[in-house]
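Working notes, beginning with the structure itself.
Apart from one protein chain that is not included, each protein chain of the complex appears where it belongs.
And now, chain A:
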Amino acid sequence: MRPAEETAVPVAGTGEEAGAARDPGRRGRPAVLATGLVVGMAVLALVAMASVALGARGVSFGTVIDAFLAPDGSNDHTVIRELRVPRTLLGIGVGATLGLAGALMQSLTRNPLADPGLLGVNEGAALGVTLALGLFGLSDPAVYVWFAFGGAALTSVAVYALASSGRSGSSPVRLTLAGVAFGMVCTAIASAILRMDAQTFDRMRFWLTGSLAGQTADTLVRLAPFMAAGLVLGLMLARPLNTLALGDDAGKALGVGVNRTRILTGVAVTLLCGAATAAAGPLWFVGLIVPHAVRAVVGPDQRWVLPYSALAAPVLLLAADVAGRLIARPGEVQVGIVWAVIGAPIFIMLARRRRVAAL
């Protein structure tokens, strides 16, 4: 292994780097980064416009604006107001939650390959939702989201425990394998439950591959509070996570409650993944790739990584969703499939390039 690769430690980074934002030589950086956030929001607004306008039936931007200012009940206006806008808003919510969840998980586990889908958390949440819908017949998103939280929390604890068991302790590969194993058990049980009931199966088939389609504005309204709570809690953890990146002992010495931070991060991840999965099904790789790309731009300071991840992920998720709608007109490819096709090669590239700890 060449030395250049050994120094390319991908996770949260070292303390010196984390403090770089306060370095006198780089005093201008926070201003630049803050401007970047504003630019990011503008890009998100543009992509959201595209997501509302483009699809199986293309609509001009003028019509989109008319649909809001002067709705006339025409077919186009109904499609925009009742299908495209809720779908776009849902995409923004799901993207932001998964991007932030991935960044939090990578920081907490100090694992460059952590991702809500890859580590089984989303699949656990999906199993919870399947149980609620398939077995108990619950249909209110604000009720079955609690099953998603339960599934997400149980799988994250189980995966983490399984990966850190044994003498060698947790390593990226052990954690990933444990996550994939638990995820596949959850998916297998979920599809078995769905298969028993043809009606539920037909309704949830697309959701189980990860899709933004078919959710109503009501789902969005019912899930939004949970997403918002997760986002606020997650963003507030930036500072203690920065300190924990120095190591548990250094963190303690600097006055950070190590266990408290871990538990709060776990709660945030559960809220974020549970709500996102309840809305769009188990999505992979969004939470893996976005934080990687973000860290390459803004550096390892979590105070920037977290908000940037939460902003960049919805941009990419919506772009993928629009692409999925355009490449298969008049049908569509689920966003989960588009993301897997884009994300898996990037994951393989990361796995090949990085010197992740050996087994």
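In the analysis below, contacts are C-beta pairs under 8 Å (C-beta built on N, C-alpha and C of every residue); 3 or more make two chains touch, one makes a residue touch a chain; residues count from 1.
One rule holds for everything that comes next: contacts and distances are computed from a predicted model.
Going by its UniProt record, the hidden chain of the complex is named "Iron ABC transporter permease" among "Thiolase family protein", "Spermidine/putrescine transport system ATP-binding protein", "Iron ABC transporter permease" or "Glutaryl-CoA dehydrogenase". Screening A:V39, A:L135, A:A192 or A:V232 against the full complex identifies A:A192 as the residue touching the chain left out.
Within the whole complex, the absent chain has one touching residue among A:A178, A:M204 or A:V298, and that is A:A178. When you scan A:A158, A:V267 or A:A293 for touch with the missing chain, the hit is A:A158. Not every partner is drawn; the one left out touches chain A at residues 113, 117-118, 158, 161-162, 165-166, 173-174, 176-178, 180-182, 184-185, 188-189, 191-192, 195, 205-206, 209, 284-285, 333-334, 336-337, 339-341, 343-345, 347-348, 351-352, 356-359.
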